[in-house]
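Structure in C-alpha cells, see below.
Note that this complex is displayed minus one protein chain, with the remaining chains in position.
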Amino acid sequence: MRKVYKGPTEALAGLLRDNMMIMCGGFGLCGIPDELIDAVQASGVKGLTIVSNNAGIDGVGLGKLLETRQVAKMISSYVGENKEFARQYLGGELEIEFNPQGTLAERIRAGGAGIPAFFTKTGFGTKVAEGKETRQFDGEDYVMERGLFADLAIVHAHTGDTEGNLRYRMTARNFNPMMATAAKVTVAQVEHLVQPGEIDPDTIHTPGIFVKRIIAVNTGEKRIEQRTTRKRNDATPAAAAGGGTH
Amino acid sequence: MRKVYKGPTEALAGLLRDNMMIMCGGFGLCGIPDELIDAVQASGVKGLTIVSNNAGIDGVGLGKLLETRQVAKMISSYVGENKEFARQYLGGELEIEFNPQGTLAERIRAGGAGIPAFFTKTGFGTKVAEGKETRQFDGEDYVMERGLFADLAIVHAHTGDTEGNLRYRMTARNFNPMMATAAKVTVAQVEHLVQPGEIDPDTIHTPGIFVKRIIAVNTGEKRIEQRTTRKRNDATPAAAAGGGTH
Amino acid sequence: MAWTREQMAARAAKELEDGFYVNLGIGIPTLVSNYIPEGMSVQLQSENGMLGMGPFPYEGEEDPDLINAGKQTITALPTTSYFSSADSFGMIRGGHINLSILGAMQVAQNGDLANWMIPGKMVKGMGGAMDLVAGVKRVVVVMEHVARNKDGTESAKLLKECDLPLTGTHVVDLVITDLGVFTIDKKGDGGMTLIELADGVTEDEIRAKTEGEYKVELK
Partner (left out) sequence: MAWTREQMAARAAKELEDGFYVNLGIGIPTLVSNYIPEGMSVQLQSENGMLGMGPFPYEGEEDPDLINAGKQTITALPTTSYFSSADSFGMIRGGHINLSILGAMQVAQNGDLANWMIPGKMVKGMGGAMDLVAGVKRVVVVMEHVARNKDGTESAKLLKECDLPLTGTHVVDLVITDLGVFTIDKKGDGGMTLIELADGVTEDEIRAKTEGEYKVELK
C-alpha cells in the first residue's frame, strides 16, 4: 500500500519544480490523466516542457496549463485544437517541437528501455530530418532519433492495483504505457483501484515496477472531443468508420 | 477462416526452402512451437539459420533439427544444453552467433518495427562489441546493433482466434510476440483456437495482422526442463525461488 | 464532369484486396470504407492503437475511451485488438499495413508528398502522416486535381517538384484525382503515368491542369 496516495495533490507532492520535463499520457482527450494535470496547474510550477501527443482543448486537459502559461515548450505531433495554444505559439510565447507521431511514441519507448538512439525511415528528406544524422542501411535512407526520458510521467489507466500494476481500456491506452516507463517518477491515476492479484497477470499492460505512486480518481463524465454517431436505422457496413490521419 | 490450416505440415506448405532464416519462439522448452518444429524437420529443408534464444535439448524442440543436421547457424543467447549441439559446434559443423539475451530480444523487436539499428549499453567493451560501431551519448558508451527480420517465424500461443489474434500464457510468452512481428510470414500454433471476439481485445498480445497462418495443436504433456519443487511442509518465504542468470 | 468525392472513394476502393490491413486518412479516404465489397475482409487500422475499426456508434452509445485517429467516437468489431501507440507505429513503420489511403496538398512526379504544412499558416503538426507514408507498403493519394485559390485561380497539385514542406520523399504509388488516375514508380525511374480518365474528362483537360511530367498508358 506504500504506493497509494490520497489524491492528486498528495501524489505529486515533492515531485514538481519549475522547468522540469513532464510526460503526459493520452491521445486527444482520450486517456488523459486529467486530475493529475489539474494538480500540476494548482501547484503553479512554471517553464514546463511537456511531452504529449496533443495539447488538449481550451479549458480541458493540457489546455488548462496553457491558460496559466505554465508551459514553455511542447514536444508533440499534432496541436492547435485550442485558441489559447495558437495565440501563445504565434506570439512566440510557447516553443513547440513537432515529432511524427510514431517517432514520438518510439522515442518515449526507447527512453524507457535504455535505448539512447535509433534509426527510422520516418521523416527522411523532410524538415523533421534537418540537423539530424541520416544514414543508409541496406540501400534505404534513415534518420537517427534520440530516446526521451522525463523527470515525471503522469498517466491514466482504467484499473490499477496497489502494487502499481496497470491495465488500460480500449484506445485510452495510446501513449500511457510507454510514458509510464520513461520518467524518473511515474504517477498513475486509475478509475478502479484494486488489490494485488485482482488483475489477471497475463493482462497487465504496465508492470508495477514502473509506477511509483497511484491514486484512484472518479472521472465522472469523460469528455469527448468529436462526437460522431450513426442513426439507428443506418445500414452502414461494419468497417465504415474512417480513420484519421493528420 | 482463411488463416486456419489443418495441421503443421499444411500450415508450412510452400513456405520452406533451404538456407532460409527462421525465428523460433520459446525460452528453454517453455512456449516453443513444437509441432511446427517437427514439421520443419519432416520437410527436410537444410542449411537453416535459426534465431532462437536456446537450442532445445537432445530430441526435443530445436534439438530435433540439430540431430538431422538441418541447421547451419544459430543466433542465440544461451545454448549447449544438449550433447548433439556441443558435438556439432566443437566439430565446426554448426556456426553460432551469440547475442546477449536482451540485445537479441531488442533486435527482433526492432526488425519487426521498422528500426534497422539501435544503440545499447549492453556488451560495450566486450567481445560482443568487436567489429561493431560504438558511440557516446551523454557521456555513456553504447554499441550499435542491427534489427533482425526473418523469412519465417514460428510461434506458440495459448489462445488464438481465426483472425490470428494471439494470447500467450505466463512465461511461455517470452520471445514469441516479437518474433511474430519480425518475419515475412508468421505461423502460429495455439492450444485453443477460438472465434473472433472470444479473446478480450484489451488482452490480445499479438494482433492478427502479424499472423498469416494458424493451427490448433494438442500439446499433450508439455516438457519441463528443470523440475524444481518444494515439500508440502516447507515454510519457504514467498519470494524464495531464485532467478537464473547465465 | 469529373468524378465526385464518392466516385473517387469508390475508385480508391478498387485498390483493396481480401485480407488487407488498411489505414485511411481523414476526408475522402474515410469514405472508402463505404465501398468495401461485400464478403471481402478488410481490417482498418487506427494509428492511435486499434486494429479492426467498426462504424460510428449509435447515438447514446459513444464511449470516450474508443476513438479513432481523427478523435471521432467509433465502435469495435469481433476482430478488434487494442495496443499502445508505440506498437501501433511499430506495425506501420515495420511495413505490416498493406495500404494507406490519404489526402494531399501536393504530389510530385517522383512520388514526393506534401500534406502537413503551409509556410506562413498556423502549423498543427504532422500527426502520424510521416510514419504512414514512410512505412506502409503501398500509398494511395486521393485528392482534387487542382487547388482552388482564394482569388479564384487554380494551382496544379501534381507537380515536377513539391514546393510545400514534404511529408515524405518517394512515397506515393498511386494518385486518384477527380480527373483521373496516375501511377508513380516511386523507387525507380519510371516516373508518373496516367492510366485512367474520369468519366467525360479528356487528356487535354488533364494536361492543362498538370504541371508534373507523365506518360499516358490508358487502360
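Chains: A, B and C, in written order; residue numbering restarts at 1 for each.
Convention: a contact is a pair of C-beta atoms (placed from the backbone, for glycine too) under 8 Å apart; a residue touches a chain by one contact, two chains touch by 3 or more.
None of these values were measured; they are calculated from a predicted model.
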Touch partners, limited to displayed chains, of the chain removed from view: A, B
Residue, one of B:Leu36, B:Val79 or B:Leu193, that touches the chain absent here: B:Val79
Sole residue of B:Thr49, B:Gln70, B:Thr103 or B:Thr186 that reaches the chain not shown, by the stated touch rule: B:Thr103
From B:Gly44, B:Gly59 or B:Gly125, residue that would touch the chain that is not displayed: B:Gly125
Contacting the left-out chain in the complete assembly, out of B:Ala172, B:Val187 or B:Ile214: B:Ala172
Touch list for chain B against the chain that is not drawn: 27-31, 53, 76-81, 86, 89-90, 98, 100-103, 105-106, 108-109, 120-128, 158, 168-178, 205, 222-232, 234, 236-246
On chain A, residues whose C-beta touches the chain left out of the figure: 2, 109, 111-115, 161, 163, 165, 181-182, 195-197, 201-202, 204, 207-210
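Methods note: only the chains that are shown with their structure count from here on.
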Chain contact topology (line, ring, star, complete or other): complete
Central chain (by mean CA position): A
Most distant chain from chain C, judged by the mean position of its C-alpha atoms: B
Whole-Å separation of chain centres (CA-atom averages), chain A against chain C: 27
Mean-CA-position distance for chain B and chain A (Å): 32
Residues within chain B bordering two or more other chains: 113-115, 201-202
Junction residues of chain C - those touching two or more other chains: 43, 45, 76-77, 82-83, 89-90, 92-93, 135
